[in-house]
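Reviewing the structure listed below.
One protein chain omitted, others in place.
Here is chain A:
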């Protein structure tokens, strides 16, 4: 019986060893395959994350624009060229800029410096909406200043088209001449007119162009042409225009075009850039990213 068992034992041993050898070979071959992977994993554990390049800022664009504004204000005024860049994809048509502007400049009914034009594009079901905020374009070649009979509206060295309220006749020729409808006339109306009382907030002074003015009687700015002035009075005090700070989508950018490292200069180097009615040769200082 014992002798009978031996060959069996030998066969079992053989199979056992054979299996062990085969398994060992299999594991070894797998190990050979996995080695580079394991090494690669090990290698990644040692990879160092490179720091961001200096040109990419991590701060909020408003803070950056604010800093650049302060830098620009140190320059002589004729070396500045203020421009505005509006990213239409970021605009959500919340009208915060329109309302902020109206509050800042004490605008009466019908006078809107920065409306947001809302358009529907396409037909159902392929529809979309486009929002175009429309401030004054502060054209490099403005048709409005050209036609003013007394030169009451003029282009400042920093590119802002402004109006001398104490000079303006109110002939409204500039209203007809502006291709963007950016000019309004102050007819002397109040929002709370025809109510028991004109609310005191409408008679609060405003500080457009750095001058304190109260809208009352027939005094300027009543009877004048009015328009967006990039909030000159705020710029003079190192603040961004109201529409820029109130923009919840960070869709409006403002800065000095003459600063090649500035935010606005970098934004307009894009195929998405367009300006309104460029064929008229007005060279607007407001750029749109479509």
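Convention: a contact is a pair of C-beta atoms (placed from the backbone, for glycine too) under 8 Å apart; a residue touches a chain by one contact, two chains touch by 3 or more; residues count from 1.
Keep this in mind: contacts and distances are computed from a predicted model.
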Absent chain [UniProt protein name; select from "FeMo cofactor biosynthesis protein NifB", "Helix-turn-helix transcriptional regulator", "Thiolase family protein" or "Molybdopterin oxidoreductase"]: "Molybdopterin oxidoreductase"
Residue touching the undisplayed chain, where the options are A:147, A:214, A:239 or A:268: A:147
Identified contact with the non-displayed chain, of A:101, A:168 or A:231: A:168
Residue, one of A:18, A:157 or A:181, that touches the chain absent here: A:181
Sole contact to the chain not displayed, among A:140, A:189 or A:211: A:189
Where the missing chain touches chain A, by residue: 110-112, 115-119, 132, 134, 143, 146-152, 167-173, 175-181, 183-189, 217-218, 220, 222-225, 276, 280
